[in-house]
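Can you keep this structure in mind? I'll have questions shortly.
Every protein chain but one is kept in place in this view of the complex.
Letters A, B and C mark the chains as written, and numbering starts fresh at 1 in each.
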Amino acid sequence: MDLKHILPKLLQRLLQALLVALLVGTLCFFMTRMLPGDMAYRIAAGRYGYDMVTSAAAQAVRVELGLDRPWPAALGDWWGRLLHLDLGSSQVTAQPVLLEIAQQLGPTVRLSLLAMSLSLLIGPSLGVLAGLKPGGWLDRVTLGLSVSLRALPPFLLGLLLVLLFSVQLGALPAAGHADHGGILLPALTLALGLAATSCRVARDAMVQVRASDYFAFALTKGLTPSQALARHGLRNVAAPVTAYLGVQMVMLVEGVVLVETIFAWPGIGHALVHAIFGRDVPMIQGTALVLGLMFVLFNALVDAACALIDPRRRQ
Amino acid sequence: MDPHPIARRRRRLLALPAAAAVMAATPLAAAPWRSAHAHDDGHAHAAGPLGLVGSDVLTVVGPWEMTGLDPSRSGYMFARMEVVQTLLEVDDDGQLRPALATAWHVSADGLQWRFALRGEGRYHDGSAITSASILACLQRAQARPGVLQLADIATMTLLGRELLITLRRPFGPLPYLLTHYSAQILAPASFDARGNVVAIIGSGPFRIKSLSLPQQFEVERHQAAPDTAAGRLVQRARYISVARAETRTLLVQGGQADLAFSLDPPSIRALQDSPRAQLVSAMLPRTTIIKLNAGDPLLADVRVRQAIALCVERQGIARALLRDPGLGATQLFPPSLSRWHDPRLAPLRTDLRQARRLLDQAGWRQGADGRRYRDGQVLALSLTTFVDRPELPLIATALQEEMRQAGITVRVVIGNSSDIPAGHRSGLLQMALAARNYGNLPDPVASLLQDFGPEGGDWGAMGWHNSEVTGLLAQLATRPAQDADGGRIQRARIAAILQEQLPVIPVVWYRQTCAVSRRVQGASIDPFERSYRISRLQWT
Amino acid sequence: MSILSSSSLPEMQAGPRRWSSAQRTGAVLLGAIAVMALLGPWLFAVDPARQQLDLFLQPPSLAEPLGYDPLGRSMLARLLYGSRLSLSLALLSVLSAAVPGTLAGILAPWCGGWTERVMAALADAVLALPGLLLVLLLAAFAPGGFWPLYIGLALALWVEYFRVVRAACHILLASPQVEASRLLGFGALYIVRRHLLPALLPRLLTLMRFGLAGSVLAMSALGFVGVGLQPPTPELGVMMIELLPYYREAPWLVGAPVLVLLSTLLGLQLLAPAQEVT
Partner (left out) sequence: MSVAATPAALRVADLTVWQGSHTLVRRVHFSIPAGGVLTLLGESGSGKSLLAQAIMGNLPGTLRSSGSIEIAGQLSDAADSGARRRGWGRSIALLPQEPWLALDPTMPVIQQVAETYELVSHAGVDDGRDSLRTARAAARERAAAALDSLGLQAAAAKYPFMISGGMAQRVAFLATHAAGAPLMIIDEPTKGLDADRRDEVLALLLAARAQGMSLLCITHDVWLARALGGQLAVMRDGEMVEQGPAAEVLATPRYAYTQRLLAADPACWPAAPTVPVAPVTGPVIAELRQVSKSFGKHRLFSTVDMRIHAGEIIAVTGPSGAGKTSLGNIALGLLKPDVGTVVRAPGLARTAFQKIYQDPAAAFVPTVSLRCSLQDLMRLHALDWAMLESLLVRMRIAPVLLDRLPRQVSGGELQRIALARVLWMKPALIFADEPTSRLDPLTQQDVMTLLVEQARALGTAVLLVTHDADIVRCVADRQIRLE
């Protein structure tokens, strides 16, 4: 696809990114503002630990952060700083939000990427095999698995995996990202959740492809079934699966929040939960913003990939 | 479980010889697991194929995250990993011990405190531990939220190698304040121009090797110590913050962690006969209490408070939720606080019938729907608690049901720990369930002054004032901390009044349990949780 | 294949739509769960809040098929009440996400032009906002409240319906069948009722199935970070996380709610029409 096709898409994406930033930032801001409980006390608790929270500490925080400023000033301030990419600094750790996020983003991205690729390794391949024989035993088994995986909360799944691989087999470290291979179990936990759905998508796509005229034609042309699958099946199955990645990104983000906590993975989801508890508005805004933008970026990539796979998408 | 790992622990209170004895001896036999002071059975265990076999890094896991380098924030972690030192130390018996200060004495009027500072000694960066650097740290600590503000300090000055602290009012426990991590001593190079902490350069046996906030940091011995006959001493260690108790347990079971702190009861049971780890435990002066707003019209009547106290099935909660019947509180102060624990006090009882009777007397009649009414008003209370300590919501739920049996409608509000001090200030709080650490400072007097002072305290009484208690506390505060037995009468009286008046209702006491991998020996729990004592640990 | 479509085989004869055995199983399963959730509390009349601390973690017995939870409360009673609450909450939030989402998804391509662009942009933005964050924030408003959770879930879920429906409607609205109906003078309502909804139904069903599981799991996620429903309300998701620590001593406790959710999903999956897009 040449430039004149890409440019409008790019602009559209940029617009979306802008909207996301606007929405996320403002929404988080107001919500955290409106939350019950005294922010000064919350933040103080976040900083000094809960039984060191005294009115004195809270007052100190209030003054330091100017929490009693009127909200328009605070919001305007946030926007102003956002313009030159300054997300402010965390109210709990007093570190610049960008710095904190920069630290946490790395692990999260690594985790997500590994999870994504693992899920793509597991899900679609099984799905294609299942789709080759709809109603066959593999189809039933994968269906059962995907349903049960969807019913299993991530933390429970993670726990089971740890019990199996770490405690019983002693094959993988349970947690602690410093340990070599510590990423595997959290990634697997996420990947299984994702594969559960992508497997079915691939399966259905495969069934459709098998029923298609062009697949039949490939066979009557004289290609062997395996050749037909390799040349005309997979690519056409890949299209819907890739398109589905966009949706999976949402699941991934949600999963990351839980899985990172379970496996003590120092990522952005973990940080988000903390920020919400600590009423750390800049952090919440920052993390949500980054997550949102990541989502936009990822979707843009997915679109590009779809266009690459399916020429019809390029028009 | 520790879903909200912003939980913080504070130092534990003096555990006196008696307490140590108690801990080592009988009650622990009764306790659902065998007390293990880890230098026991020598049979070492292979720590799993992956685990940490061969690796000589000791891994410590706990729920606490480092929210910053500033001593007032995560200073306790660096103290526990023996990176930093304070002016004074306390030993297991709660006696003050010299550290960076070698000696101290107080003037007759109790206003002038002199601390003789050690001459030699260097920080990890090689710079000398100068009196000036010490003074700077203390002044910095005083300016920030922390315990130093409890004492009414007028000035801190240097007289040669002596530190002179002048108070406006006598304050006996002052030396204990100086053992608090928020008063830890860092090298001048730790601070940037604006006085922010940019590095942790202490003077402890271990120095920081690498820091990755908020989740972990690694330390190594400053001066490599020779291996003793007993075995190789731990040279390197790291702390990893692991939010979930299950995960910590699994790490121990998987041979990935050598010390795991703050385990929840189910995990403790899971670890009891683990091939990889053994359990060490100590009773700590932390009591889970119901904080009552005696100023609230519904709770103003002491009979209602007593009724609530009578509803609480302390033994049941201890057995079912903490899995340790010994922890049911018979009074506010646990036995480990033997100077304050008064065995002769009539223990708190559970007596539903009596509770009902009291409520009836207070004019709360049970309606058809089981709830209690007084001239049209229903007896409905809110119980605020938080998830920093996973057991709290569970206990709150239990209490809710127990009070319902007496006809008291309770709404459990699970929020953020800070809602309690905030609610205390706004006066809107009705009841709160919290774990109060009377070892926040080695001498509980300071804490009690906070909690039961004239206008009550964030974590203590609310809308309750008893001039006698205030007076007694004032007397205790002014007398120097040394003379062990002075003021027994006052303490007993205070305990008695609290037992009778119930400004706060004790529910259960607390026991710290730590899982220790069989790869190491020599582990023991610091009753004050000031230190993990990794410098004493040896590989088996 | 197209070769077949021209020849009229006997299989082309009209016949009453028959249910596959799988679908029948699914229906039975769902029926059972519905009965359990709706009638259970009456059939097994035990107060789920009644606690006997000395019975904590008692293993299952004839009298108490699921034993007692850590507070000595009847696990079965809690499970029954929990299923009712969770499933109805899930259903409610899914429906209240599906209906507006679908309507918007039909409206956007129908109006086209700027209306559609704006709606699409908005949807994208909302989609990019992590749903869990939305629910978390809303849940933090009134801790333990039922409505914030419900609203949060609905707000987080509607976008998916919008996206899917919109994409499908673009094609449908341009199709001859709709054109013909328009020429014959049929109005918007008819076109929605006869053309759009039947075509969308399979996709919608899939989404709703996912949504159902999603919202129950979201509950557990909230319990996980400490903002679930207020105790002692029994709720499947919160139960999952509350009972997790006892997975070793009493696996059946944490297993029970998961099993309920699992069989619900399974039932829905089996019931789903065969050609449904997953």
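The rule is simple: contacts are C-beta pairs under 8 Å (C-beta built on N, C-alpha and C of every residue); 3 or more make two chains touch, one makes a residue touch a chain.
Everything numeric here is computed off the predicted structure, so don't read it as measured data.
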item	value
Contact list for the unshown chain, restricted to visible chains	A, C
Residue touching the undisplayed chain, where the options are A:Gln59, A:Gln208 or A:Gln227	A:Gln227
Residue of A:Leu172, A:Ala239, A:Ala271 or A:Ile284 in touch with the missing chain, whole complex considered	A:Ala239
Residue among C:Ser20, C:Ser61, C:Thr115 or C:Ser175 touching the omitted chain	C:Ser175
Touch list for chain C against the chain that is not drawn	1-4, 6-14, 175-177, 179-186, 190, 194-195, 198-199
Absent-chain interface as seen on chain A, which is shown	212-214, 216-224, 227, 231-232, 235-236, 239, 309-312
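Basically, only the chains that are shown with their structure count from here on.
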item	value
A-B or B-C, whichever has more C-beta pairs in contact	A-B
Chain A-chain C separation of Cα centroids, rounded to whole Å	21
Separation of chain A from chain B, taking each centre as the mean of its C-alpha atoms, in whole Å	38
Overlap residues in chain B, where contacts from two or more other chains coincide	3-4, 246, 415
Touching two or more other chains - residues of chain C	143, 224-226, 241, 244, 247
Interfacial residue positions of chain C with respect to chain B in the complex	49-51, 53-54, 56-57, 70-72, 143-144, 224-227, 230-232, 241, 244-249
Of chain B, residues touching chain C in the complex	1, 3-4, 245-246, 264, 266-267, 269-270, 313, 316-317, 319-321, 387, 390, 393-394, 396-398, 400-402, 404, 411-415
Residue ranges of chain A in contact with chain C within the complex	15-16, 19-20, 22-24, 27-28, 31-32, 34-36, 143-144, 147-148, 150-156, 159, 197, 200-201, 203-204, 211, 213, 216, 247, 250, 253-254, 257-258, 261, 272-273, 276-277, 284, 288, 291-293, 295-296, 299
